[in-house]
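For this view, one protein chain was removed and the others were kept in their places.
For chain A:
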Amino acid sequence: MDLKVVSQSGGCASSGCGSSADRLSHLPEAIRAKVNNHPCFSEDAHHHYARMHVAVAPACNIQCHYCNRKYDCSNESRPGVVSELLTPDQAVKKVLAVAANIPQMTVLGIAGPGDPLANPERTLETFRQLSEKAPDIRLCVSTNGLALPAVAEELSKHNIEHVTITINCVDPDVGAKIYPWIFWNNRRVKGRKAAEILIEQQQKGLEMLVERGVLVKVNSVLIPGVNDEHLKEVSRVVKAKGAFLHNVMPLIAEEEHGTFYGLMGQRGPTNEELQTLQDACAGDMAMMRHCRQCRADAVGMLGEDRGHEFTLDKIETMEIDYAAAMARRAEIHAEIEANRAAQRQQTGEAFVSLSSLKRSVRPKVEPRSVLMAVATTGQGVINQHFGHAREFLVYEASVNEVRFIGARKVDLYCAGGDTCGDAETTLQKIIRTLEGCEVVLCSKIGYEPWSQLEEAGITPNGEHAMEPIEEAVAAVYREMVEAGQLDQAKAEPQRLTA
C-alpha cells in the first residue's frame, strides 16, 4: 500500500488551503475515517478528542539510553512513567469508566511502561476484552519493534488499526550509541549486533503491518550529535515502506530522571533544532508536531492528564452502564463533528482572505513569516487565560498558509540554556519558552505579564477569544501586514536579564 502524503511545508497556490484540517483531505476515505478522531494521528483531531493509556505492560526487552526503567513516579510527565500498574481486568474497568466520564475519549493506547509486545499476553488480553465491551473505542499500541514480527499477524486480527513503532535509526553504528543491549532469543545481545537485530525486526514489523492495512506512525527521538542528521534517512526509509506519519520528538534528558543520557549530560535539542529537522523530514512525509510525549498512563486531551480522577480505588466505586454511555458518546461525537465542520468553513474563508492578501502585496517585498503562540484548552479555539496555560501551541503565519509548528510546555521540563537559574520567575520561564514568537493569543491576560511580554518583544492579544485558532492567527497576521510591521527583518527583542 502506498499512501500519498502531502508534506506540510509544500507549496500551496490555491485558496482555502493551509489549514491543518484540510491536510487530510487528500487521503482516501477509508484512511481519513481511521484518523479523523484519533488525537495522535491527526493534528486537527487533537483539539477535539482525548486519548488514554493503560499501564498493563511493565516488562521490556531492550535498553534505551533515554529510558530509566524505574518507572514509578507520580510527578513526572514523560514516556515510560506511570503511577500504578494494572492487570488487564483493572485496565478494562478503567477504560470503561473514563469513556463514560470523558465522552470525547476515542482512543485507548497501550504504551508501556515497558514494551507492550515484550510479553504480549497482558496487552492482547486487554484488547480482546475491550473490542468486545467497547466497540466504539479505537485500540492502538506503541512498541520498540523488537517483538513486532512475531505478533504483527495477531495484532491485525484484534482490530488494531494504529501502531506506533519507535525507530531512532536504520544504521547499526548509530543504534549502538542509543541501545546498549537487547534481549533476543533468550540471550542478552550487546553493542552493534544488538542494534542490527533491532533495526531488522523494526523494519520487518513495519512492512508486515503495512501489508495488513494497519496505519503505522513512526516515533523518533532526536538526540543531538547522535541521530540528528541520520533521522532524515530514517524518514525516507520508513516513508518508502508505507509509514503514515513521522513524529520526531525531542530527547528529554535530565539528571534527576536517572537515565543514562541524563546522568552523562547528553543534551536535548533546542526548539529551533527540532523544528529545522522536522521541516527537513517534512519533504519526505507527513510530520506529527503536536505530540506531548505523555506518560504511559495519561488520561484526557493531549497536554492534560486527568489520571488522578481515575485511580484504582476511585474506579472501584464507579458503576458504569456502557450501553447508555455509548449512546451518549455517539451524541457528543456528532456535536463535535458539527462544530468542526463549522470551524472548517470559517477557517477556509479566512484563508481565502489570506490569499487575497498575497495578491494585494505582490508588488512589494513579500512580508516575512511570524511565529504566534496560542493558549487553548481544546475545541480548536482560543479559550485559555494566559496565566492558566501550561503549554502553548505555536503556529507560523505567512502569506501562503498558517501552519502548526509544535507545542511548548511551560513548566514540565526545562529546555536548558545558560540563562537558567533558580531565581528565574515562572513568567520569565514562560517568556523564554516563547522564544521566537512575536504574538501570544489567549482569552485574557493580566497587566503584569502583559507589560513584561511587551518588553520581551512579544505582543499579547486577547481580542480573539473563542475564535478558531487558525482563523485568528490569520487575522492577526493580516493586521500586521497591513500595518507594515512585516516589511523588514524582525526587531531584536530586549535582552532578558536572568
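As a convention for this text, a residue touches a chain if its C-beta (ideal position, glycine included) is under 8 Å from a C-beta of that chain, and two chains touch if they have at least 3 such contacts; residues count from 1.
Quick note on the criterion: contacts and distances are computed from a predicted model.
Visitor: What does the UniProt entry say the missing chain is called, choosing from "Ferredoxin", "Cytochrome bo(3) ubiquinol oxidase subunit 3", "Fe-S cluster assembly protein SufD" or "ABC transporter permease"?
Guide: So, among "Ferredoxin", "Cytochrome bo(3) ubiquinol oxidase subunit 3", "Fe-S cluster assembly protein SufD" or "ABC transporter permease", the name matching the hidden chain's UniProt entry is "Ferredoxin".
Visitor: Out of A:Q63, A:T270 or A:N339, which is the one that touches the chain we can't see?
Guide: A:Q63
Visitor: For the chain left out of this view, which of A:P28, A:P135 or A:G225 touches it?
Guide: Here the residue in touch with the unshown chain is A:G225.
Visitor: Consider the whole complex, including the chain that is not shown, and state which of A:R188, A:K314 or A:K444 touches that chain.
Guide: Only one of A:R188, A:K314 or A:K444 touches the chain omitted from view, namely A:R188.
Visitor: Touching the left-out chain: which of A:P88, A:G114, A:P367 or A:G406?
Guide: Only one listed residue reaches the unshown chain, and that is A:G114.
Visitor: In the complete complex, the non-displayed chain touches which residues of chain A?
Guide: 58-61, 63, 69-72, 85, 114, 118-119, 180-181, 183, 186-188, 190-191, 224-226, 260-261, 264-267
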